[in-house]
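Everything on this sheet refers to the single structure shown next.
Yeah, one chain of the complex is gone here, protein chain that is, but the others are all in their spots.
For reference, chains read A, B, C and D in written order, and residue numbers begin at 1 within each chain.
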Amino acid sequence: GSGTGSTGQAADGKPQVVAAFYPLEWAAEQVGGDLVDVTSLTAPGAEPHDLELTPQQVAAVSDADLVLYISEFQPAVDDAVAQNADSAVDVAADLEHLAAEAHSHEGEEGGDHAEEASYDPHVWLDPTNMAAIVTLVGEKLGAADPANASTYTANAEKAVAELGTLDAEWKAGTATCTNRDLVVSHEAFGYLAKRYGFEQVGVSGLSPEAEPSPARIAEVADFVRANGVTTIYFETLVDPKVAETVAAETGATTAVLDPLEGLAEGSSEDYLSVMRTNLETVKAGQGCS
Amino acid sequence: MTHDHPHATADTDPTAVFAVSRACVTFDGECVVDEVDLVIRAGEVVAVLGENGAGKSTLVRAMLGLTPLSHGGVRVHGVPVEQFRDWDRVGYVPQRLLSAGAVPTSVHEVVESALWGPRRRFGRTRRSPDVERALRAVGLWDRRDDRMDTLSGGQQRRVLIARALATGADTFVLDEPTAGIDADSSARLAATLGELAASGATIIVVTHELGIIAPIVTRALVLGRGDHGSVRYDGPPRREELAHHHAWHHSEELAPAEAPPAPVTLLEP
Amino acid sequence: MTHDHPHATADTDPTAVFAVSRACVTFDGECVVDEVDLVIRAGEVVAVLGENGAGKSTLVRAMLGLTPLSHGGVRVHGVPVEQFRDWDRVGYVPQRLLSAGAVPTSVHEVVESALWGPRRRFGRTRRSPDVERALRAVGLWDRRDDRMDTLSGGQQRRVLIARALATGADTFVLDEPTAGIDADSSARLAATLGELAASGATIIVVTHELGIIAPIVTRALVLGRGDHGSVRYDGPPRREELAHHHAWHHSEELAPAEAPPAPVTLLEP
Amino acid sequence: MDLLQYDFLQRALIAAAVVGLVTPLIGVFLVQRRLALLGDGMGHVALAGVGLAFLFGTAPVPTALVAAACGAVIIELIRAKSRTAGDLALALIFYGGIAGGVLFTSLAGGRSSAALNQYLFGSLSTVSATDLVWLGVVAVIVLVVLAVFGRDIFVLALDPDLARTQGIRTTATSMLLTVLAALAVVIGMRTVGLLLVSAIMIVPVAAAQQLSRSFRGTAALGVVVGELSAVLGLVASFQLDVPPGPAIVVLALLFFGACAAVAVPLRRRRSRRVAAARPAVLHEEVAA
Partner (left out) sequence: MDLLQYDFLQRALIAAAVVGLVTPLIGVFLVQRRLALLGDGMGHVALAGVGLAFLFGTAPVPTALVAAACGAVIIELIRAKSRTAGDLALALIFYGGIAGGVLFTSLAGGRSSAALNQYLFGSLSTVSATDLVWLGVVAVIVLVVLAVFGRDIFVLALDPDLARTQGIRTTATSMLLTVLAALAVVIGMRTVGLLLVSAIMIVPVAAAQQLSRSFRGTAALGVVVGELSAVLGLVASFQLDVPPGPAIVVLALLFFGACAAVAVPLRRRRSRRVAAARPAVLHEEVAA
C-alpha cells in the first residue's frame, strides 16, 4: 500500500528525494542540485536490535517522489519502502551488471566471512558502480520531474565525469603497489579491491556479537607475516581492536579506510574527498610509490 | 469412629478416604516416611503427631500426591492419587505461609482462588457466599480487600485456613493450622472443625498442640523413627500412650521428675 | 525483677535495655502500635501476648529498628535505636522462616552467619564453639551440613533459634519461637532460656502459648486495641488479668460456660 | 501534521493499541512468576533459532518460533526438574540463546547478526497489513487462553502445592504461560519490535502494582497504563521525531515513576478511610 499523503510535490514545489544513507544522498545531490530537496535517513547499518525509523522518517519515505536505497542493507528501510513507497529505487537491484557482479562476488567468497546479506551491498566503494548509480538517479529523477529532465541528465553526466577522474586517479595510484593484499577488519571493500586488483582479506564481521574467532585471527596474522603486509585497515565506525590485535601480533601498523556508510557529524568532506583520502591511505599502506 | 490396626493392608478397603499402603518417601537416600500402612475412613478426625522431622508433613503431602513415593501407594476415595480428579472434595492448609508474590494479591483473591481449577473454570467467584462464610469463620472478612502480605503471620495462616474451608470439601488436611494463631481464633477453628466433623467430613490435622482440638479428635497417629516403619502409634488419643511415644510432654531430662511442667497455661504468682 | 507501670515516661531511665516512649507505628494510615510506653530492664523475661494482628511483631520490630516509628522513640541501652551500634549484644528470631534462597545454604552457614557483621569481619567462624553449642542446644548439630531448605518447618525454626543463641548476646528477642516446634524442643528451649535468664540476660518472647516457658516469665505484656494505646496489660503474668485482657483462653461464646476447654492436653477416652 | 493522514500511522496506532492491551495481561503473570525478563530472553532464543535456520537452510521465522517455544519449555523443565529458580533458568536460556545464535551463524559461514536481525526485528512505523493480521490472531489466542487458563496460572503462581491439590497440572500450566509469552514475543518482535513488545509486557505492570492491592486491580491498571503509554508514546514519537518503540517504553517508565511517587501518600489516605470504617477490628463477627 502507499501513503494517502503521497501527493508528489512538497510545499516549496520541489521534488522530494529520500536517500537511505550517505553515498546515495551524495548521488542525489549531485544530480538534483538546487532543483530537489534531498533528505537522508542516515541510519547506517548495524544492530537493528534497537534500530527503528521515526514515524516522520517513514512519512518522508511515503511522501517522497524518489526513494534511493540498497535492499538487504538496512532492514528497517526495506520494511518502510515495502509498504510506503511506489517511488523507491533499489539502486543495486535495478542495475543488472551490479547484481551479477554481486553474485559472482558471493560465488568466489562463499562460505567465508564476507557477507552480511545474500550479496555484498557495499557497491558504492567502486567509483564505476557509483557512476552507474548516478546515471540511474538521473533517469529516475527525470521521470519523476520531466520538466527538469535535461538538467538532471546534464548534472549526472558531470558527476559521472568526476567519478571517472577519481577512477583514473585510483587506477594510476595503485598501479605500482608492491603489496596486493588488502587486510581489513570489515570486508566492505570487496568491489574496490576487485576493481583495482587487490585481494581483500577480512579479519571479522563488524557486529559485537560476531566476535572474531582466534583461529581466524591467527590465520590472518600468519598471512600478514607470510605476505609482508605492512598495514591493517579498520573503518571509522567500527572498533579498531581487531585490526590493532593483528597489527600488534605482526608488527604491522593500522590505518583508517572509510567505507563511507556515513559522514562524521559536521564533516565538510564528500564522497570524492573521502575516496581520495582512502586512496592516499592505500597508497601509503600498500607500498605504491 | 473406628480405626485400623496399624500395618493392615489397605488397598482393598472401599470405604477408605485415604488408603496408604507400604508407603515410603525417600529424600536424598533416606527414608523419611517408612513403610506406612494406613486407612482413614470418612468422618474420622485424625491428629498426626510426632517430633519435628518425624515426617508428618511429608506423609500428608504424599497422601495428597505432592511428594512422590519411592515405593508403595496411596489411594484417595479408591483411586490412585496420581489419577485422582475430584480435587474439589479436598481442602489443604500447607505448613508454610505463601511466599509474598511479586504482584499484590488481596485476601479475597487468595480465598476465592480455592474455587478455581479445572472443574470450575467459568463460575463467578467474587461474590461467592462460600468465600464470605469462610472469611467470617476465621474473623477476617473485614480484611478481605487488604493485600495478603500486609497481614500478620497469624492472620495469613487464618486466610489459608479460610481458603481450605471455602472449597466446600468433605476432606480436610490441615498442616499445623493453629501454629501462631491466637486463642480465640484457635477456639473458633476448633468449633468450625467440630461442625464439619459432625456433618461427616474427614479431617486430618498435623499438630504439636492437641489442646483445643482434643475434644473432636477421634484418632491419633504418632510418627517417628521406629522399628516397624514410621508409625509409632495409631489409636485413640490416650494420654499415656502418646507420652510413651514421644508425641507429647514427657521430657524427663528437663522437667522435674514426676512433675512435668503443668499443662496449666499460666503462673499463679 | 521489677516492672514499670504502663505509660511511665521512659526516656530518662539509665538502666533500661529497651526504653520505648510514646511509640506509634502507622501502616497505611492506621496505628498498629499506638502510644506505647515501655521500659524493659536487664534480666527481665517479658512475654508479649495478644491476639493476631495486635501488633506484637510490629512492636518488637520497632524496638529493634526494623520498622520505622511514625512518632515516638526507642532507646536501646540508652542509645536511640537508629544510632545503636552494639548489635552483637542482641539476638533476634523473626516470626517468619527464611525464604528459600536461590543458592543452597547449609544449616551451619546460617547459624555461623550470626557471628558476622561490621564488628567481627575477619574472625574464623567455621569451627566456632558458639555455633556448635547453639546447634546442640536445639538438637540439630547432626544436621549441620544439610541444606537449610531440606529441613522440616519446625527444624528450620530451631535453626533460627540456634542462630540467635550463637550470637552470645545478652538480649534476646524471640518472635513466636515455639510455634510449630515439638514438645521436647520447646522444653529444651525453655531450659536454655532459663539458663540465660539466670545468667542475667534480658529476654522478650512473643508467644501465643505461655505453656512451657511460663515458669521463667517475669512479666507479661498484653497488646491489643484499647482506649489508652496498644498496651492492655503490663504486669506479672497473673492468670485472671491475662484472661480478662483477651490474651488467653476465655472464649465464652465457644466453650461451655464456666468450663473452658480444659488446658489438659489430651483426652481421656 | 495530522497523524491519521498516513496509512502507516493508522496501522501503527492499531498495532500499538493491540500490544498495549494484550501484553500487560501476559506480563502480570510473568511478573508474578518472577520472569520479568522473559521477553528479552525469548528474543535471544529466537535469534538462535534464526542461526539454526541458516545452518540447516530452513525457513527463518518458523524456526525462530519453534526455538522460542522450545526455550520456553526448557525453562519450565529446568525449573521443575532441578533446583533452579525461575530467574536463573531464564538466565541460562538467555545466555544460551545469545551464545547459540552467534555459534550457529558462525558455523553457518559467518553471516553477521545484522543478517539475523532482519528476519526478526520489526518496528511500529513499518507495520504492514499482514503484520496486523498476525498480531490480531496472536492477540485473540492470548486472550482466549488467558480467559480459560488464567485462573489456573494465578493459583499456580500463588502456591504450586495448593494448585496441585486443586487438580491443576502444574508443569503443563506453567509451560502454557511461558509458551504463550514466547509466541507473543516472537510475533511481536517481528511486527512491532522486540523492545516494544517485551517492555510493554512488564513496565505497565510494575507501575500498576505500586497502586494496587489486588491481582485483578494490577492487571486492569496495567492494561490502562499499557494502552496510554502505547498510544500517547506513538503520538509523542511523531511530534518529537524519535523512534516510537523507545518513546513508548520511556513513557511507560515515567508512568512507573509517577505511580511509585504517589503510592505512599495514596496508601496513607486510602487507609485512613478504612480505619474509620472499621472501629473494632476482629471483634464484630464471631464464629460462623
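Here is the rule we go by: contacts are C-beta pairs under 8 Å (C-beta built on N, C-alpha and C of every residue); 3 or more make two chains touch, one makes a residue touch a chain.
What you see is a predicted model; the values in this text were computed from it and never measured.
Considering the whole complex, the hidden chain is in touch with A, B, C, D. Of the candidate positions D:L107, D:A129 or D:A172, contact with the unshown chain belongs to D:L107. Among D:A12, D:I78, D:L120 or D:A230, only D:I78 touches the chain left out of the display.
In the full complex, subunit C touches the omitted chain through residues 61, 64-66, 85, 87-88, 90, 92, 94, 98-99, 101-106, 108-110, 113-114, 116-119, 121, 133, 136-137, 139-142, 145-147, 163, 188, 191-192. Contact between subunit D and the absent chain runs through residues 31, 34-37, 40-41, 78, 81-85, 87-88, 90-92, 94-96, 98-100, 102-103, 106-107, 195, 198-199, 202-203, 206, 209-210, 242-243, 245-247, 249-250, 253, 256, 260, 263. Along subunit A, the points of touch with the absent chain fall at residues 42-47, 49-52, 54, 206-218, 221, 237-242, 244-245, 248-249, 262, 265.
Keep in mind that, in the parts below, only the chains that are shown with their structure count from here on.
Among the pairs B-D and C-D, the greater number of C-beta contacts is found at B-D. Subunit C and subunit D have Cα centroids lying 43 Å from one another.
Each chain gets one centre point, the mean of its Cα atoms, and the points for subunit A and subunit C are 75 Å apart. Shown for subunit D are the residues in touch with two or more other chains, namely 281-282, 286-287.
Counting partners per residue, subunit B has 99, 188, 191 as the residues that reach two or more other chains. The touch graph of these protein chains has some other shape, matching none of line, ring, star or complete.
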